[in-house]
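Quick one: the structure is below, questions incoming.
With one protein chain removed, the remaining protein chains of the complex are shown where they sit.
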Amino acid sequence: MQTVTLTPIIQSKISIEAETITPDNFAGKTREEIENITIWEGNHKTRLFEFFKIALEGKDSPENTKIIINGSIPRVKRVGEGMTDGMILINGDVDMHVGAKMQGGVITVKGNADSWAGREMKGGEIIIGGDAGYYLGAGYRGESCGMRGGKIIVFGDVKDYAGEHICGGEILIKGSAGLMPGISNNGGIITIEGNTEMPGAEMKKGTIKINGVVETLVPSYKQEDDEEIDGIVYNKYTGDVVAGGKGSLYIKK
Amino acid sequence: MSELLIKNGRVFDPINSINGDIMDIAIKNGKIVDDIPLSPDTKVIDASSMIVMPGGVDAHSHIAGSKVNSGRIMCPNDGRSGIEKRTKITRPCSGYTVPNTFAMGYRYAKLGYTTVFEAAIPILHARHTHEEFGDIPIIDKGGLVLFGSNWQVMEAVRENDIEKLAAYVAWGLSASRGYGVKIVNPGGGEAWGFGKNVSGLHDTVPNFDVTPAEIITGLAKANEMLHLPHSIHLHCNLLGKPGNYKTTIETMKLLEHIKPSMDRQVVHITHLTFNAWGGTNWGDFESKADAVADYLNQHDHVTVDMGQLIFGNATTMTADGPMQYANARLLATKWTNGDVELEDASGVVPLSYIRKMYIHDIMWAVGLEVALLTKNPWQVLLTTDHPNGGPFVNYPEVIALLMSARKREEEMSKLSNKMRDRTTLSGIGRELDWYDIAIKTRASHAKILGLTDHGKGHLGAYADADVTIYHINPDQVDAGREHATVKKAFEKPAYTIKDGKVVAMNGEITATPEGRTFWVNASVPEEDNTRLMKDLRLKFRKYYSINLANYMVQDSYVKHPVVIKAGGS
Partner (left out) sequence: MEITDAICSFCGSLCDDLTVKVEDNKIIDVKRACRLGASKMLGHERINSPMIRNEAGILEEASFDSAIDKASQILLHAKRPLLYGWASTSCEAQSKGVLLGEILGAVVDSTASVCHGPTTLGVQEKGLPTASLGQIKNRADLIIFWGCNPIHAHPRHMSRYSGYLPGFFLDRGRQNRKFVTVDVRMTETAAISDEFLQIEQGSDYVVLSALRALVNGKDDLVPDVVCGVSKEDLVRLSGMMRSCRFGAFFFGMGLTQSKGRYKNIDCALSLTNDLNTQTKFVITPLRGHYNVTGFGQVCSWQTGFPAVDLSRGAPYYNPGEMSANDLLMRDEVDASLIVASDPAAHFPSTSVRNLAKMPLIQIDPYANATTEIADVVIPTAIVGVETEGTAYRMDGLSLRLRKLVDSDYPSDEEILDKIIKKVSRKGDVC
């Protein structure tokens, strides 16, 4: 087991881009090597030790590497981007793109995550204890596919466009979601325990289940017979017909 | 005074009938010279065991202008796929199918190409094309101008006033600072103005009472009347529809009796990958490349290019508006449309070509079949119709496929059986040689465009000193077996030399001079012009949305112009 603990020493106003913080990249490295890993502060190329105090225990492969970020890093982006294995634990908030393009392993965010958490994620798991921003598990601009696999759980609320273009995988939102969760989706499962608005617009394929109140439903869904899932009765709709869609939308009765 | 001597290379210069001879190429002040006395200032490149060819020429590519930029704007997902940082001498790059302008120049240069022609410029949007040309470094450029659905063209054809038509073509080339006549789905662009298309060569264009056949022959006559360096350049009707090979052959036949005004083809028919198709629908879709090649083997008034399909992402862009809408609906993908008042249409649709989708597999075979079944190598150019069949950076892949039956067999093993059954590719053993490749990637492009007398496509004295040197020894490499080596060598030439200056080495840019812009200024009799201007003034007053005085491309937009004069004799 290798454990790397990063304690933030300065809170930068300018977002730090730190796609280099992954178990894949840290595994097998010495403390000095990790301290000298490149990160970017705006247009300024810098190194990890400028912003974090680093403690290291052990030396191991990515799957046995755990990164603990001891504190909030609301201005550090892209943590865990593309990681294939191992663990990241963030004891606080994190900035945009946490776990983007993630393929495996687990990221736990104790606080809030900003927008694009789990963007284009393929596998692994992201657990967010607080709220998440816009575009949770969504895609990149112009791309036809967002999240493809893996699982995201958010215990708080999320903002608009959660699971936009989702093609696979699972998103569970314990709180409420903003506008249009699952817009233009083409697969995957989104569950929202709380309220939302205009879910599943342009859904082609996939499942969206809402246990709270839906403020507006786009007028292009076909109502089917009610269905009972896990003891809860749902209004079931299929659509979005304007997209020739065959997705299922369940709204608690 | 800059002098450069390329020593002991194996030279392939088909225009001068040089086929692999060991020779020195001497360069002085940006031109090839017969020889130079060695002075201490002469830079020497030792090219022994390497292939030397004229700089690559691409007669049909979509590199600049409104539809290319529409492709960029609608596809940031493509933009992020080719990101390269700024360096000391290069600007940042982005994109794969629709690279930014800087990448366009660098990547062509890195591939050994020094001259590239944009294949579709609406006159109204020509200023935009030249603005982008100005930001494409290194390579020389020129552009073909759309005339096939233009009101003034159709009216002159209807009136059978070929002199006035010629006057308009000359005026349009001058207004757009363009080089040649492009025709795309003639009449179809106008029909698309109300969401329709034309159904074939003899269907009447709505509201204009002319047929595509009349538009094509009219423009061919005007083209020859003007002695333009290039022939008409034609994207056939019904492109993208199963069974269109008949229309393609019929179009070629239409022009059998037109006499070229100079030693070249009467028509260049472009991107055969998309219009040598048999069948009646997507279910019985098949290749008819053999029928088209048969025709080409018996007729020399036609040249064509492959428009080879490359598996993976592409962005289709063409003036063929109705075809693009059909494409976008079929694939349920993004669709940009750009009708141009009084002139033409256009559409941009990004897509992916996928192995084992038999339609794509068959299309992949069509381009190769046309190139391999047509006996005369000068008659078929190597292109991918960038970025319609795929991005130009894949030319080395196409070269390797043409040179190696084994590589084709390896590729075919990854494709559907329907492809084997419905194309002739698996039965073709022909393997092109280095000389053929030099023809298909530079010599014939220059000849077809009419650029050989203007210093392109060859290494004779006074030619532009555009030279590419490849890290490959033809004596030691058996291209049929070692196709991977061939591909690699063409991907990263040892040197690309532009106007005597080394602009790229082993895949790295070493210098970024600005390229030239070729355009054709054709003179016409004054009385024809007077008749024309009467028509045009009315059109600008009533139908265009801008004034005549603001229409023409101002000279300040044309970087390093090379004006080629043409006109009646």
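Couple of notes before you dig in:
Letters are used for the chains, namely A and B, taken in the order the chains are written, and counting of residues starts over at 1 for each.
The rule we apply is simple: a residue touches a chain if its C-beta (ideal position, glycine included) is under 8 Å from a C-beta of that chain, and two chains touch if they have at least 3 such contacts.
No experiment lies behind these values; they were computed from the predicted model shown.
Within the full complex, the chain left out of the display contacts the shown chains A, B.
For the options B:Asn29, B:Ser48, B:Asn207 or B:Thr530, the residue in contact with the chain missing from this view is B:Asn207. Listed residues B:Val44, B:Ile83 or B:Val563: the one in touch with the omitted chain is B:Ile83.
Although one chain is not displayed, its contacts with chain A can still be listed: residues 13-15, 17, 40-44, 96, 115-116, 134-135, 140-142, 161, 179-180, 183-184, 198, 201-202, 216, 218-222, 240-242. If you put the missing chain back, the residues of chain B touching it would be 64, 66, 68-70, 72-77, 79-80, 82-95, 98-102, 124-125, 127-128, 131-132, 135, 192-195, 207, 325, 328-329, 334-342, 348-349, 512, 542-547, 549-550, 554, 556-557.
In this section, only the chains that are shown with their structure count from here on.
Computed from the mean C-alpha positions, the centre of chain A lies at a distance of 45 Å from the centre of chain B. Against chain B, in their complex, chain A makes its touches with residues 140-144, 244. Those residues of chain B lying in contact with chain A across their complex are 74-78, 80, 332-333.
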